[in-house]
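Let me begin by handing over the structure; questions about it come next.
Only one protein chain is missing from this complex, and each of the others stays in its spot.
As written, the chain order gives the labels A, B, C and D, with residue 1 at the start of each chain.
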Amino acid sequence: MTQDNHNNAYKFGMVIDLDKCTGCGSCMVSCMSENNVPFKEDESNKRDSITWMRVYKLTNGKSFPDTEIAYLPRPCQHCGGEGDHGHSPCVSVCPATATDYGYDTGIVSQIYTRCFGCRYCMGACPYHARYFNWWDPKWPEGMEKYLSPDVSPRMRGIVEKCSFCYHRYQAARDKAYYHGDKDHIKEEDYQTACTTACPSNAITFGDLNNPAHKVHQIVKPDPHPDPRNHHVVGKSRNPKVFRLLERLGTNPKVYYLSEREWVRKQGDHYLEGEWDKIKNHHGTTSHG
Amino acid sequence: MDSALIPEGAKRCSLPKFSIGMAIVGAVLLWGVWAMFLCWFKGLNQTNMNDYYGFALWIWADLAVIAVGGGAFFTGMLRYIFNIKELKNIINFAVIIGFICYSSALLILAIDIGQPLRGWFIFWHANIHSMLTEVAFCLSCYFAVLTIEFIPNILENRQANKVPFFHHLAHNMHGIMVIFAATGAFLSFFHQGSLGGVAGVMYGRPFAVREGLLIWPWTFFLFTWSAAAYGPSFTLLVTKMTEVITGKKLVKDNVVHLLAKISGWMIVTYIIAKIIDTIYWAYVTAPSLGFKLSHFYTDNSFYGYWILITEIVICGIVPGAILVIKSTRENPTLRLVAIILGTIGVCLNRWVMVLQIMAVPVMPFDTWALYIPSWQEVATTVLPVAYGIMLIALAYRYLPVFPQEKELNSVKPITESE
Amino acid sequence: MQSATRKKQATKVIVSSVTSKNQKHETLNFNGELYMKVDRRSFLGLGLGAVAGVAVSPVGLKLTDDSSIWTQNWPWTPVPVDGRVNYEKSVCSLCPGSCGISVRKIDNRPVKIEGLSDYPVNDGGACLHGIAGLQYLYDPARVKTPLKKNGDKFEKISWNDAIALIAEKLKGIRTEGTPEKLACITDKDQGSVSGLFRRLLETFGSSEFYTMPSLESYLELTASTFHGKGNTIAFDLENANFVLSFGAGIIEGWGSPVACFKANASRKERHAKLYQIEPRLSNTAANADKWIPVNPGTEADLALGLCAVILKNNLFDGSATINFMGGFNKFNAMLKRDYSLSKTAKITGIKASEIEKTAKMFAKAKKPVAVFGKGRGDGAQSLKELAAVHMLNCLVGNINKKGGVFVKPVSQYLNFPSQSMDRVADAGFGKNKTGSTVNQLFEKIDKSAQPLIEALFVYNANPGYNLHDSKRVKKTLDKIPFKVSFSSLLDETAMLCDIILPNHTFMERIEDVPSGAGFAKTVVGLSKPIIKPLLNTKHPGDSVILIAKALGGNVAKSFEWANYDQCLESVTSNIWSPLSKRGFVVISKGVPAYRPLVNVSFLAQNPATINAKGDYALTLIPIDNMRLINTGTASSPFAVKTVSDTVIKGKDIVVEINPLTAIGLKDKGFATLTTPLGKARVKININEGMMPGVIGMVRGLGHTFDNKYVSNIGVNINDLIGQVIEPGSGLDAAFGIKAKLVAA
Amino acid sequence: MSELENKAKNDSTISAGEKIAQKIKDDKGLGQGVILFIIAFVVCFAGSTLLFPKLLYSKKEQPFNFDHYLHVYEAGDCEACHYLREDGSFSGIPKLETCMECHVEEPLGVTDDEVVFVKEYLAKDKEIPWHVYAKQPDCVFFSHAGHIDTGARMDFNECHGPIEETKTSRTYEENRITGYSRDIWGKNIFGIKKNSWDRMKMDDCAKCHKEETGHQGYCFQCHK
Partner (left out) sequence: MFPFSFEWVWDIGHMIFFGGLWYAVGILSAGMIYVILKAAWDTMSESINNSGESH
């Protein structure tokens, strides 16, 4: 059991290189195909279109010809909550414990049979990573054959979200049990569907706690709380890496990487002059 | 025909006239019920809500109806705990309004959740850290208290009073109503507060988040306070409306002035606290997260500074001032203006604390989300209003709600018959 | 209070009566009034007792619990069956990229498609259309059995009857001695199935074998213009350190999409530069190191302008240019005269200093590559532009070098046995082809009074949707009396056909899938059947073999194989063993050894530049959006779901326009787009990334066939853009059309 | 549990109630009602507690009887049919191809159940539609690898009962409303468990996890 795997709990996270991301959408489709996400005839109202992984289009706001755009894939951030104690914005508000924070993996679960659709978690999540089944999912006649047994298809009236392909973690643990080393999940044994699908390998997924994993080497998370904002823990020591809305103290586990300063600046809100102070911060200095 | 049921010495309109009125309101009720079944059987795609607007008109209706229903617990507390005798003439009506508000809230919640059949999971698998769990428990309990407070009034119906058991039951319940009112106040303090906490704890939403005391954000106390402040105003408003519709004077002026005075002072103290909280939030909490005040009130087609000013100044300071100063309080038109503004104020505060939270973009590259309710949502929000009107009409017709009614409307003084 | 006392007496009465008459059955013979009293109380007792009894029993709790569990297991919510997991390798043939895929199956039921990690083309990644492949396999709109047109409806027909009907029709044409009246349109001329189609036509006696315009056809055309027939061009993007792309959507589906994604992704590590020249800020332009906005349609002039700068400052590779043939000095003179720096700047709208700087950077770069083929590289291209851009490569001499442009012969890994021809076949095959491109064929059919083509085979192509001025193309197709479509979907062209022989989807077929479209290596993959065919469909190879056998005579003799599997094994005999074992064979990967000769005669004559037809103020240009398939097959529901709401909004298409040109137009508002060919209702997306004076509309929408998820959305841009045939090459080179936008 | 059935039951026992009424000399007006109340209460309570489960659970027989005892004896051990695959997933109920490792066209034994098996399924190469007693709902992920000898080394009797000694397949009972097998929600309507395999729902798993690992586990450990 990983609960007592000599307390080296995992902390699965992801870093996405926005300079490599081409906005092609492979991650969106791979995620939908892997997790039995339904589709409707008209999905053009992006406010009730269920895409666990959504690719946002960012712009530097300048006018022609200096305008620039970048793409930002946004899965569920699996927030660790203030001080990384597991009180994610959504977990702390769900009235029926339909979503909880797995301290052994750092993954925020969503249980479709417990959720009764009050949608409070959707209001609490600042990343809009939670989707509600406004319609009863229906697959055209014959297409239910491609549904995967690893993820239970949902029903109308409940909230669903990215699970970091937790079923792949379950399969990896089964394999580890079978081969006798139940507490050691190899890096390549548990990779999410979007990571494996990305044609430009822009997404790197792994255990943030394990220095041997690529994601840890890129992000170099700082275990101590940030002196200027004690809610923030695990801030990246790589100046090119940032997190979305880090100042809110949600402590997301999805990091983003970009060489372009205007892209990094879109990660959070800054008052006048704040950005220049921390523009190329190295390590623990953070914005107050 | 139904004269046997009408309280002694009370003059009511003829049954046909009454039934026509009830039929009209009943039709609106049925329209709401039709929308309710649509939402239950076809699912919440009947509404215009979406993933940006998980909370919308219904949650606002919930919060607003509970806020204005605060009159029941506050008047009850004043009457039974602070022993203000004059309020016994309005406590019955306050309880009826409270009962209607809380039953409406529970009905709207039953329609609003995606899986009504699993609604009881909120009790069974309760997450005690969630404000909504606390709301669910205390709201249901307080609804029970309101039912208990409403039963004696029902049992005082002429026919019901004839059954000895009912007669004794009503009498005994009056005896220990103090305990029920105290428990009710305790429960109300928490769930009114938790409804405020629902918004205040969302640290992912800079527009909503507030610091606080221990686990309760300041909005917790502000919501209770505003419910207690504006609740009596709403009670007075509905009393005034009932008096206008029935064409009779139902409550003596000294009771109305007293309740208005209390409500006034509560509004004034609330508004001061609200202003302090807003200033602290606008200049300390939000900027610490990188948000200027203009982020929440500009470049969108609806939410502007006007909503802040209306809520605090026009519907806060003005009604407070009117109800505090004796001369303006006792001037009927000014008092009516004040209680109407007050009620609008609390509804606006609830609107802001639900819908503007959803509208404000949080991620830098996100956009404002605006939303218009669908007819089904409007119908199911009008449904409780219609049901409330019918209940008040029935109660007014068949139950002795206003003790002073006979006295105020009798042509010659008659001795106490019983 | 009187009433209370009277009531008490009444109860006393009841009690006494109960005690006195208890022998008899008391409920029966009481008189009305008394009967009423006992009955009401006992009834009350009974009812309350029953209710209390049931309430205290577990029924209530259990029903509440079970009703909630019922909502967790609604009968209409599917429950996928669990089973043994295994992975199977195959190759996706949805587009010329031909990536390797690995399919996860549960007890032989495919549930997920992913990229194959050690496949030489894509090494693990896959594009969204390949990943959503299962939605094609299980699409209920697929053609289930062969169909025969009757009036304007289709009716079912068995395979034998269909083949017999086709054979009888073709025999009719042959007996008239005009075998050349049989034509065939496919998507590419590589691969065994296209080989079979070409072989059927040739042994039948017709040389009318056409391929739809694709990057593959443009590469071969440019190669033959410069380096002689039988050559093609490939780009070693992985090793190039300066890529100058003239509108090519390197990361939007150009060439071999996933290979290009990988080459682009490693750019940062290799410190390689990408400059994108395009009127619109596409994803490629956004990801590039520099975006150079150019006036639409003037890319050729810019390329020649850059050549002029390179020649003027003699930054060209002398050793390469000395053996240029075909009038290099004439070309040189033409450049000096027509493409001086100031003239080019005026035409293209780019500052002269910018042109000069770019030309110098390109020439000085160690491994520069200039890439041509606007958008995905298919659709309408002008040979002048392709040649001008390739001229840059020739000038800097980065041909057949690592990190350069590879000019290599078209790979011939297939060895078909010799064809047996009879007199009629030789006569028909001898006649020269009606035209070199599909557009020319349709133009000739339009002009000729009596039918120039009697029978047409359409395989993997949708000319009725994918060629400019699709209304006219459909009218031309109607002029062909007998048409057979091999599509598995009832697309626009199939709906016009008389017989439909539905083929398997790429997951039900065994087939050789050669890489192409500018990919540096030549890899042949083996697409394997992941699942037994679901419907009454056949492999297109089998269909052709059956038709050939039904025709008899020399045609049947040229198709000796029993079925397609046997044919595939024999045709790819020299590579079959590695192909079948490992699933792919790398035919050639290194730098081609020989130095090709370069003939600049085409450019030397200074062919005319194409400009957009019509006299409206703005220019409408097509956009190739990675998330939509625009080659005529429908995009999958998942793919359409990922398309942004600035491209599709409800049933309407959204066009991009710069704020400066959008006077009187509201963002997200409606407008009517008018071009010389027609009108369309569109929505507006005010977009800073679009050059002023240009409107951008996505290709791949406006399908009219019956598919709830992708059809009847928006407009097919090919209805709005007309054909402009380029005199020098006969290609349809219309890069766009003049249009106007009026708020609706 | 429809009221009608209730009513039918009440009439038959009314005469018993009447005798009691006569015996008790009672001068209170309510006596009559109270007695009837008690009768109706007892009758309805007993009725609904006994009748309700019969109505709630549908009874289905297996396609043919399966003799575990014989097969364990013949095959030697359980792993012949129920085993862990290479990737740690559990094979579950064996497929026809596993049966065909021993069974051939003509029946090996004498029982007519085997005749049914050979004729109906083996010959027609049709998978046997077994009703799985321990089938968990779709939202549950259960890892056998984590519980048997590669993990917690639990004995399979704890969850499946002494199945290896059974000679006959018992009737499969399924909840008509939820579709759950009765083994999941428990044989006894009050939820009283005599032995560990009588019920296998969330609370049972939670109790064992709490004892063994000190924590009930986070939702995604057992949900998918």
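We adopt the following convention: a contact is a pair of C-beta atoms (placed from the backbone, for glycine too) under 8 Å apart; a residue touches a chain by one contact, two chains touch by 3 or more.
Since the structure is predicted, the reported quantities are computational estimates derived from the model, not experimental observations.
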Contact with the hidden chain (one of B:5, B:84, B:106 or B:126): B:126
Hidden partner chain, touching residue among B:58, B:74, B:102 or B:137: B:137
Per the touch definition above, residue among B:145, B:199, B:229 or B:399 touching the missing chain: B:145
Among B:42, B:88 or B:171, the residue in touch with the chain that has been omitted: B:171
Given B:187, B:228 or B:256, the one touching the chain that is not displayed: B:187
Residues of subunit D in contact with the chain not shown: 28-29, 202-203, 206, 216
Residues from subunit B at the interface with the omitted partner, ascending: 123-129, 134, 137-138, 141, 144-145, 148, 164-166, 168-169, 171-173, 175-176, 179-180, 183, 186-187, 190
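Following the convention adopted for this analysis, only the chains that are shown with their structure count from here on.
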Pair joined by the larger number of C-beta contacts - A-D, B-C: A-D
For subunit B paired with subunit D, centre-to-centre distance based on mean C-alpha positions, whole Å: 50
Intercentroid distance (Cα basis), subunit C paired with subunit B, Å: 59
Subunit C and subunit D, separation of their C-alpha mean positions in angstrom: 53
For subunit B, residues that touch 2 or more chains besides their own: 115, 118, 121
Subunit D residues counted as touching two or more neighbouring chains: 87, 89, 137-139
Set of all touching chain pairs, with the criterion as stated earlier: A-B, A-C, A-D, B-C, C-D
Partner subunit A, residues of subunit D touching it in the complex: 84, 86-89, 137-139, 141, 143, 145-146, 150-152, 209, 212-215, 217-221, 223-224
List of subunit B residues in touch with subunit A within their complex: 43-45, 49-55, 112-116, 118-119, 121-122, 124-127, 129-133, 136, 198, 201-206, 287-292, 295, 357-358, 362-366, 369
Contact set on subunit C toward subunit B in their complex: 1, 3-4, 7, 64, 67-68, 70-72
